[in-house]
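Structure first, then comments.
Removed from the display is one protein chain of the complex; every other protein chain stays in position.
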Amino acid sequence: MAERDFRKKRLDRGIKARSDTIFAVASTKEILYLLAPRFVPVAILLLLPLFLESYWNKVLVYACIYGLLALSWDFLASCGLFSLGQSLFFGLGAYIAGALNYYFHLPTVVTIPVATLAGGVLCAALLSPVMRLRGVYFAMVTLMLPLLLMKVVETTGVFGGTHGLSSLAGFPHEMLAIYLAIIGFLVCLFLFRRIMNADYGLILRAIRDDDRSVMSGGINIYWRKSQALFIAGAAGSFAGALMTHHYQFVGMSTFALDYSILPVAAVALGGPGTFAGAALGSMILVPLSEALRALGGLRIAIYCGILIVSIILLPEGFFHYLARKYHQFERIEKIK
Amino acid sequence: MTTSSNEPILRVERLKKNFGGVLAVYDVSFELKRGEFLGIIGPNGSGKTTLVNLITGFVRPSGGRVLFKGKNITGKMPYKIADLGIARTFQMVRLFYNLPAYKNLIIPLCSSRVRRMRGGKYGEKDDEAVDLLDDMGFERDSYVPYKQVGTLPHGYLKRLDLARAMALRPELLILDELFSGMSMSEVASTLPLIEKFNREGLTIIMIEHRLKELFRVVDRVLVLNFGEKIAEGTPDEVMAEDEVKKAYLGIDVEIPPDPGTA
Amino acid sequence: MKKGTILFSIAVLITTLLIIPAGPAGAAKPIVIGVPTSLYTPFGRDGLKAVKLAVEELNAKGGVKVGSEKRPLKVVVADTRGGEPSTPVHDALMAYERLITKEKPDAIVIGAFRSEVLIASMDLVSKYKVPQLGTIAQSPGFQKKFMKDPKKYKYLFRVTTDALVDATYLNNTLDILKNKYGLKTAYFIYQDTLWAKAFSGLMSKHCKKTGWKQIGFDGYAAGATDFSPALTKAKDEKADLIGMVWDVPLGAGVFAKQYAAMKVPALLIGFIPPMASPMAVKTVGPGVEYAMSIEFPVGASLPLKKLPKTVDFLSKFKKKYGSLPEAAAVNSSAYDAVFILAEAIERAGTLDPDKLVAALEKTDYKGVSGRIRFNKQHIAVFGTKDPNETGVCVIFQWQKDASGKLRRVPVYPDFLAEGKIQLPPWMKK
Partner (left out) sequence: MSLLIYGLINSVILALYTVGFSLTYGISGIANFAHGALYILSGFAAWTFMNAAGLPFWLSGILAVLISAIIGFVFYWVLLLRLRGIPLAELIVTFAAGVAILELLTWKGFYGIRYSLPVLVRGGVEIFGVGIDYQRFIVLACGVFLVVGLWLFVHHTRIGLAFRAMAQNERTALSIGIESDWIGSLSLAFGAALAAVAAMVVLPLGVMESTIGYEVLIYALAVAIVGGLESTLGMIAGSFLIGYGQIAAARYIGAKWMIIVPLAAIVFVLAVRPSGLFGKFKELEERV
């Protein structure tokens, strides 16, 4: 009976109402309100490596790598391309960087940027024949492509075949790798948010919602989609290239399912569409999975559990929940 | 109301389309002169919307040709056709409901056609969008252009769709049942707008069930029934024909369009 | 990051940091043996059991003497999931690194299962300077990489055989089959991984040299599930012998069953775990009769009357775990590795990695798998002559004993043989 008489009411905090549209912010408190959510996490992320031991720094790199993949997933999803194959991007970047270094002995300074760009181009080129597919069909192709590439590497023995390429150039200092990962991750996060809020992103989102309407506006949606594939592919390839040099190894397992599932799980947990959700999701999921390492193979089952639970019970994601708590307060009030 | 040029801007030659054995459009041919105002009528399911989709590239024809300004555009991608200057509205509006109204116009304003026509660069897109909406009767000082599309009433959506089509600066405008779902007063305020576009030289094809309004503005009418062209001519000529009467007898009622055919 | 909550994630990160236990710090500090391997495969699982068995025995004797103090041994395990074909190598390496940095093992045994993980982990192991006695992966890539920088990789040892030795055994058997039994035509199938290809390649080369007629040399993907093309080929072209090298149970199991079912009149020889395993009769059925397989090194699953140590080890194993090891390879090496390590520690008198490595290099240990010494590439020396000189392997054949029960009979080398090779009746000329 009590439930029927009362209801939960959500109200924006006054400070949000004021600072949302009025750009001349009045007080330092309001400036802080707006900036803190951006700067505090960035600062913590940047300072964290200085305090962590080597192993947990590795985990941090991992989190950033998966974060990049999750961001790239979210970016593609924003224009209606739901991928189940982030490992394609990851693997391509990893192999390009690895091959450049192994066969041509190019230094890291060259291989990583080249792998990033070339990986992006290659992803766009590989997926462009299937761009017109949507939803489940696109997902299936992206799921199969990395598997196919993996089998091709295994069968033909190119790039070291099953053994992969090892003894590649590493980073001169551990910290360099860590900061490269963190900065790449943060740049991607803010860049993607900026892109999506601009007119460019508006069109991408519109393609997701109704591609025919966009076409009738004279926009070449396939060209836009390939651009989006390039951007997302470049982010994933950067992650792959970084990983290759970090571990001085690249093998066909870079196309493994893990690199496809975990980013999706991270986005599902954090909440799609905002990028911050993807970032948050991977920052929660990866350290969590490391903490669960003692459980061995069970970990993957646990990710899948998290993925399922967050899709079913928390469709909007964790990030939205936190954001709501930050901006709004709730109270129970009596229904008159 | 016709303007000078005699060369046809659009030529449709024996266009055919069958959906899994069902003929939606059969052997339809017609020509359209620059600046002309053509009406297309026909009972429900007579293939009007399919015809529009065929012209604008949303459906691939099974046979026949479409020439725009002498150029073959049959089977081209819709964005390519839009880029050449054919804009359309949709029977069921296809807008982005979670965007503010004026942001909907950003999409055509970002097209390469608009950039070309502006001499190679984009302007202030937001301002331009609001200007366009202002022309359509969305007062710029009101809250309407800035409101989320989802919260606007249906009549506004139709006009917004029209604005979206006009933002492309088309040479040929195809209106697919623009007036369906509009109130009388909305129709009354929109119709002069369309007439004005036509007077300014825009070629228009209009598909409509509201024959009274249609006949007031068009130069020529084309009648479709079961996918075939059964008559063509001025409104009076057309309505005099027996076959047209038969096709329309008792069927001229506003039936809400079937979702999913758009 | 508008609605700032990355903060929260950091909080989670930090709390997880705190939750991780800081590692045990007992009074009588045990010597920690790390076992990072793939518990997914029978090789890893049984290897771990063998290691635990060895550790138990040593601890029962009071442990290992380090300098003047006797310290117990302790095993810590990390599942690298490395045996599953599609696990990311990076993930396996993370597990490796976590084991090394968190548990701080004094030495590692068993090691990676997949060659690529082994090779990729070499850099890691040498970075942290943990002596490692690998007992599974047999990739020739190991030697290659080792020789690139022997100083850097000096922490790595391999206690088990490599493909070269295994192939020598098989080649010698091939010679016998050709000369004494008159077999002429051979067909080779291998699992398409580097070591298996190298292994079977050696056999194929040997065949060509010694005048066999070779009708094919085909690689199948590790996950293959249909061998009818190969088997039909063997049958159509009248192969007398099918040589096969395969370590993934899945494909080998299908092959074994299909071979039995299709009644290919060719003798099967090679390394085929489902055919070699003690459970073969159950898995494959009576069709397993006459199949020959190599077991490397000795004592992995087959008790040999002429080597009492293998009987001893396997009976202990059976007593503790209820059955013989499932896989006919490398288990005895894992068992030996622990003793080799213990002995080296006692000789070095310290757990300092560099001194321990120096002691390990001087290893001369007579274990289950024979006499183990390391060569310049840190690989245990195996040979075909004498278990008192080198480590040895054995080739056996499934034969029916007097009571009609199928059992594995060692047939080569002679100093281990308990019977003669039998040709199936349909092949007798």
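To keep things simple, chains are lettered A, B and C as they appear, and every chain counts its residues starting from 1.
Here, a residue touches a chain if its C-beta (ideal position, glycine included) is under 8 Å from a C-beta of that chain, and two chains touch if they have at least 3 such contacts.
Keep in mind the model is a prediction, meaning the values are calculated, not measured.
When the full complex is taken into account, the listed residue touching the unshown chain is A:Val152, out of A:Ala36, A:Val110, A:Ala125 or A:Val152. When the omitted chain is restored, the residue from C:Thr80, C:Thr135, C:Ser200 or C:Gln258 that touches it is C:Gln258. Of the options A:Val136, A:Ile183 or A:Ala198, the residue whose C-beta touches the omitted chain is A:Val136.
Of the listed positions A:Val264, A:Ala278, A:Ala291 or A:Leu322, the one in contact with the omitted chain in the full complex is A:Val264. The hidden chain makes contact, of the residues C:Pro36, C:Gly63, C:Pro105 or C:Pro274, with C:Pro274.
Looking at subunit C, the residues touching the absent chain are 39-42, 45, 81, 83-86, 192, 218-221, 223-226, 228-232, 235-236, 249-254, 257-258, 261-264, 273-274, 277, 279-280, 282-283, 285-287, 326-327. Considering the complete assembly, subunit A touches the hidden chain via residues 82, 84, 129-130, 132-133, 135-137, 139-141, 144-145, 147-148, 151-152, 154-155, 257, 261, 264-265, 268, 295-298, 300-301, 303-305, 307-308, 311-312.
The definition used in the following text is that only the chains that are shown with their structure count from here on.
The interface with the greater count of contacting C-beta pairs, when A-C is set against A-B, is A-C. Chain centres computed from CA atoms place B at the largest separation from subunit C. Chain geometry summary: the mean Cα position of subunit B and that of subunit C are 74 Å apart. The set of subunit C residues that touch two or more partner chains is empty. Not a single residue in subunit A touches at least two other chains. For subunit A in complex with subunit C, the residues that touch the partner chain are 36-38, 40-42, 44-45, 48, 52-56, 58-60, 62-63, 150-151, 154-155, 161-164, 166-167, 189-190, 193, 243, 247-249, 251, 253-254, 256-259, 274, 276, 279-280, 283-284, 287-288, 290-291, 293, 296-297, 318-319, 322-324, 326-327.
On the subunit B side of its complex with subunit A, the touching residues are 56, 58, 77-80, 82-83, 87-88, 90, 94-96, 98-99, 103, 106-108, 110-114, 125, 164-165, 167-168.
The part of subunit A that touches subunit B in the complex is made up of residues 199-200, 202-203, 205-206, 209-210, 212-222.
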